[in-house]
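Note that this complex is displayed minus one protein chain, with the remaining chains in position.
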Amino acid sequence: MFYTDNKLQFPVRVERPNPLFARALQQAIGGVEGEIRVAMQYMFQAWGARGDPKYRDLLLNTAAEELGHIEMLATAVALNLEGAPLSMQEEVSADPVGGAVLNGINMRNLLSAGLSAMPVDSDGVPFDMSHIYASGNIAADMSANVTAESTGRILAVRLHNLTDDPGMKEMLKYLIARDTMHQNQWLAAIEELGGHEGAFPIPNSHPQEEENQDFSYAFLGFQNDGSEPPQGRWSEGRSIDGNDRFSSRPMEPLGEEPDLGRAKPNSGAQTEQL
Amino acid sequence: MFYTDNKLQFPVRVERPNPLFARALQQAIGGVEGEIRVAMQYMFQAWGARGDPKYRDLLLNTAAEELGHIEMLATAVALNLEGAPLSMQEEVSADPVGGAVLNGINMRNLLSAGLSAMPVDSDGVPFDMSHIYASGNIAADMSANVTAESTGRILAVRLHNLTDDPGMKEMLKYLIARDTMHQNQWLAAIEELGGHEGAFPIPNSHPQEEENQDFSYAFLGFQNDGSEPPQGRWSEGRSIDGNDRFSSRPMEPLGEEPDLGRAKPNSGAQTEQL
Amino acid sequence: MFYTDNKLQFPVRVERPNPLFARALQQAIGGVEGEIRVAMQYMFQAWGARGDPKYRDLLLNTAAEELGHIEMLATAVALNLEGAPLSMQEEVSADPVGGAVLNGINMRNLLSAGLSAMPVDSDGVPFDMSHIYASGNIAADMSANVTAESTGRILAVRLHNLTDDPGMKEMLKYLIARDTMHQNQWLAAIEELGGHEGAFPIPNSHPQEEENQDFSYAFLGFQNDGSEPPQGRWSEGRSIDGNDRFSSRPMEPLGEEPDLGRAKPNSGAQTEQL
Amino acid sequence: MFYTDNKLQFPVRVERPNPLFARALQQAIGGVEGEIRVAMQYMFQAWGARGDPKYRDLLLNTAAEELGHIEMLATAVALNLEGAPLSMQEEVSADPVGGAVLNGINMRNLLSAGLSAMPVDSDGVPFDMSHIYASGNIAADMSANVTAESTGRILAVRLHNLTDDPGMKEMLKYLIARDTMHQNQWLAAIEELGGHEGAFPIPNSHPQEEENQDFSYAFLGFQNDGSEPPQGRWSEGRSIDGNDRFSSRPMEPLGEEPDLGRAKPNSGAQTEQL
Amino acid sequence: MFYTDNKLQFPVRVERPNPLFARALQQAIGGVEGEIRVAMQYMFQAWGARGDPKYRDLLLNTAAEELGHIEMLATAVALNLEGAPLSMQEEVSADPVGGAVLNGINMRNLLSAGLSAMPVDSDGVPFDMSHIYASGNIAADMSANVTAESTGRILAVRLHNLTDDPGMKEMLKYLIARDTMHQNQWLAAIEELGGHEGAFPIPNSHPQEEENQDFSYAFLGFQNDGSEPPQGRWSEGRSIDGNDRFSSRPMEPLGEEPDLGRAKPNSGAQTEQL
Partner (left out) sequence: MFYTDNKLQFPVRVERPNPLFARALQQAIGGVEGEIRVAMQYMFQAWGARGDPKYRDLLLNTAAEELGHIEMLATAVALNLEGAPLSMQEEVSADPVGGAVLNGINMRNLLSAGLSAMPVDSDGVPFDMSHIYASGNIAADMSANVTAESTGRILAVRLHNLTDDPGMKEMLKYLIARDTMHQNQWLAAIEELGGHEGAFPIPNSHPQEEENQDFSYAFLGFQNDGSEPPQGRWSEGRSIDGNDRFSSRPMEPLGEEPDLGRAKPNSGAQTEQL
């Protein structure tokens, strides 16, 4: 069950409204690297968590935090849109960055939302929930969360570098710090689950005798001329999961050209295929 | 540039065609955990890779491999669909698992593809390319790849456990092994990039002085009663990136209730909002 | 800012796990009539609300409630999936409703989520945020909310009628009641905004002199034979917004066949079009 | 069955082609507030209408009208695109609003459609039919239609305020008037179905004894500090459906923390979860 | 402008309602091979047609026909759904094809539409308007229409073969005949535009001197071993557009390995990439 106090987790202040930056901020709301994604992902992971309940609680707490981040960013978008013109006549004097404001704005922020935020990315594409990874495997979930917070922090850094508004920079410094923590937090959960040598290969519950072990630690090359693929940590030394040693070799086909045979009558194929 | 030899990377053999299993296999083709995703993800990461070119080549080789995996799975889907009825009359005798085959089939494999594979998941939802994560940051990309191969191996394990066809089990044992390697391979790339203490927080090029360091390593609680959130490796000890120590505390709002003021005239709001 | 206490708003109890009903319940999570939709819709309406702040607070409170409803339903889905088979061998004995369980299940609940809920509808289609209506006009938002709760209650009633599990029926009776309140609640907000005669036509801030008033209250017919369209409350008497009287007439074209002229050279048209 | 006369319902005239306004107009074609949505929604509601056939005919007539509105808008888009440059060289002299035209254009109107309209919104996102609400419940359908025409009129008003082209203003005044009528028309249908006290709660066929009536008319608060949520018409007085009186109270969890137990073996979870 | 007479273009009769066949029919409504697609495609092609106006009129007439086909199919879906159970208790006796009806039904036809048709395909995926091809080039549009009617007729044939209901077979025989005509009709339009030798390569307005003519009629092989690709009409003889002769050869890379250089500072890359 969830509660609110209607307040912002961190102050949101815009000194010079910039509708173009509003469009950029939309990515942090409704982009695949954004806050809707992590909020909903942590919730669904929590609601499907089996085993030690501490992971459920950990996930729900951070999900609640992320809801507050969407709120901050939505407020920031609305404040940045204050400067957008509502008519072609207003347009002339409204230009903050040297181009036509209406050209650069996400037009639906005006036409659909009346100068407010939307659950879309910076190109106006709505967020879709296929990006919520909740696998029923706690280690895979944590790995997905590290990835989400990594791309999330990259996005926040790019937004921070893009703007020159002091209020916006302050808000983004806060969000960047939270992404630092969240990367570390989910890595810490993986460590608690055994780290590289205990948790991998994911899922660690599948007995490795039931995989084709000739290929479990071989880096395979697919160079056209049969040459060795690029060498590195992945082609020699102990495997990261500690279960074997890496090797490397060019791959050759082990199967033949497949033949599906003739089409069935009544299957809608051409007569030539029957 | 890419080439083909028209052959299968590994033999694909189906002893007892099962249209329901064909539907399940579709998830490994067009699901978010599937092979189209990794093939295209590794390509786009390669084509946007800046810095040491070995990562580009590494990615392209494994992308080529994954194309061959889609091919294997598409062949397996078509072979499993051999048993599907094409008319209500055929239906009665075609039931392999005790229920009506047409109920369980992905009907578009019949209606749209004529008993062949499609780039959709096991519910018939087409794969969409928003799932291709290629961030322009090599460490984030590698982290995304570990995640992709983790959910990929979970899926392959679930498919392996679901089927009782020996040919299908053999194919899946091969794919599980390759996912083992690929998880290790991308983890190895992260190690080469500095591992937890060198690569994190991602992006490592952003100076941490430019984040709000009061919040960079604090696990924040959002329990309704202000109590401590669940403790664990994430709330004490050295941070995983090695840059500080974890702490933990309940969070309180630092901002006020936001006020967007009145709506602008001509903005399509109600009169009461102006 | 948001908080959690990790508990359920209302008890969720499943006496006889039914994976087919789990699939049906998914519609109430990730369907367009479902709870993700209302939770996110009320949030975005709140975050874009201008004018009297009480609407912001009203919306946030109910948004928080809806988050708890997703939680209840996600728990119900996971509990109903307990009965799903994980292999073809299990399948035979697992059938609760006379057909093959795997035929009827949403297969991704097994393959992608490991027997847990997902943010998808009962056909496995992920919820997408284009369904979040937050228009920047408080009356239109309230109207959208009445609609959402109407289709929401219809769905809950259909689910209630579908199941025969006492625990599930109890949970749904609670959700149906909440939908009753929420329909009334948003209608009450419209009343507070002036009701039919004060709030309509939406937006009420646009002066009706600036619309083509010959057509503002005329029910137009498009019957092929030029006959009168079906008559009713919409074709006579005072208009519902109280501003005029309804009339009715067949429509005839006021414009000519449009002519876009020739295509421009270099526009990629055929030579014949230039 | 449908017919055409190839003519426009209302004249479409553009004095000064403005490719940026073409992009804005796309929202009225393929946006969720647009004309494709209402045309298709009214059709599917008609085709699923059970009970009194007059609603079917009413819906089909207005659906036919909306098809003509798409036609008008598509023509307006094509005429506004006349001013768009087809090469970087043309670009310099083609700028109507002080910025670079190609920056502000929806580039697919040029690249995919050769300076014609597309069934996409003003950000280029294609309309998708999940927005067609046809519930099988006539009152819910009418409520959805009021909502659609409310957001539709808001959009038309915003477009009207945005443009300074006399021809475009005239066309939009016509469309605004039609939206006025259509809001009233669907409200009239609700009145004919019993109005607030007869039609609500939707569906009115579900006996209210079969809902948890302790919660049917209570406005519940989810403030973090347990305080009362904002009061208004929704918290006191007779309910809008006339069936009871509103009350108000803070909500507390009635359920416990859910526990899904251990994961099943063979479910692809981590060993720690089994 | 469009009109209706509320009648069906062809009688729709269902002798034995079959909810599973209702699901199959959905593909002909909202699938990519379905009737919404052609109706909307022909409209948008008409509205963007430049040059000889007869193509606009031709397209609008056939668009009007296709609207009537959606209507027929939607009626057929609703009639077939009459047999679907609304509760688990009804389920037992409702089974027409030997399996559990609810397993095979598209569940949203019940839960969202109350036993009516929806604008979705047979897997419940909503039609999306990105499938409307209207290129601004009349020959490409006609080619797209031949393709649409080809896949449309294949689908109708598969549906015809699937059902054993006499009424449904009659309806489908009508639709198959119309697809025969429409394939021929669009091919006839291409003939009128010059046929293979006049209309191709599309667009025929681009001077072939402005393409790299060394590669305009060469069938290139990408076999891994450098061998010749499969020979056929495409590798020898006069080209179909009549402008040259086919040849065939294995391809070799003409470019080098690309090098994007180092990442820019402030671009969110890892330090190692800068």
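Note that the chains are named A, B, C, D and E in the order they appear, and that numbering of residues resets to 1 at the start of each chain.
We take it that a contact is a pair of C-beta atoms (placed from the backbone, for glycine too) under 8 Å apart; a residue touches a chain by one contact, two chains touch by 3 or more.
On a predicted model such as this, the values are computed, not experimentally measured, just so you know.
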The one residue from C:Asn224, C:Ser248 or C:Thr271 touching the chain left out of view is C:Asn224
Which one, B:Ala24, B:Met43, B:Ala139 or B:Ala199, makes contact with the chain that was left out?
B:Met43
With the missing chain put back, one of D:Pro19, D:Pro119, D:Gly136 or D:Gly152 would touch it. Which one?
D:Gly136
Touching the missing chain, which residues of subunit E?
1, 3, 5-12, 32-33, 54, 57-58, 61-62, 64-65, 68, 72, 75, 78-79, 86-87, 114-116, 125, 128, 130-131, 133, 135-137, 139-140, 143-144, 146-147, 150-151, 153-154, 157, 160, 170, 173-174, 176-181, 183-185, 187-189, 191-192, 196, 200-203, 206, 208, 210-224, 229-230, 232-234, 239-241, 246, 251, 253-258, 260, 263-264, 266-269
Since one chain has been left out of the picture, which residues of subunit B touch it in the full complex?
1-9, 30, 36, 40, 43-44, 47-48, 50, 56-57, 60-61, 63-64, 67-68, 70-71, 74-75, 78, 112-120, 126-130, 132, 134-137
The missing chain sits against subunit D at residues 1-6, 47-53, 56, 86-89, 91-92, 95, 99-100, 102-104, 106-108, 110-112, 114, 120, 123-126, 135-139, 193-194, 199, 202-206
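The criterion applied here is as follows: only the chains that are shown with their structure count from here on.
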Measuring between Cα centroids, which chain is at the maximum distance from subunit E?
A
Cα centroid separation, subunit A vs subunit D, in Å, comes to 29
Which residue numbers or ranges of subunit A touch two or more of the other chains?
1-9, 47-48, 50, 56-57, 61, 64-65, 68, 75, 78, 86-87, 112, 114-116, 120, 125-126, 128, 130, 135-137, 139, 154, 157, 202-203, 206, 224, 266-268
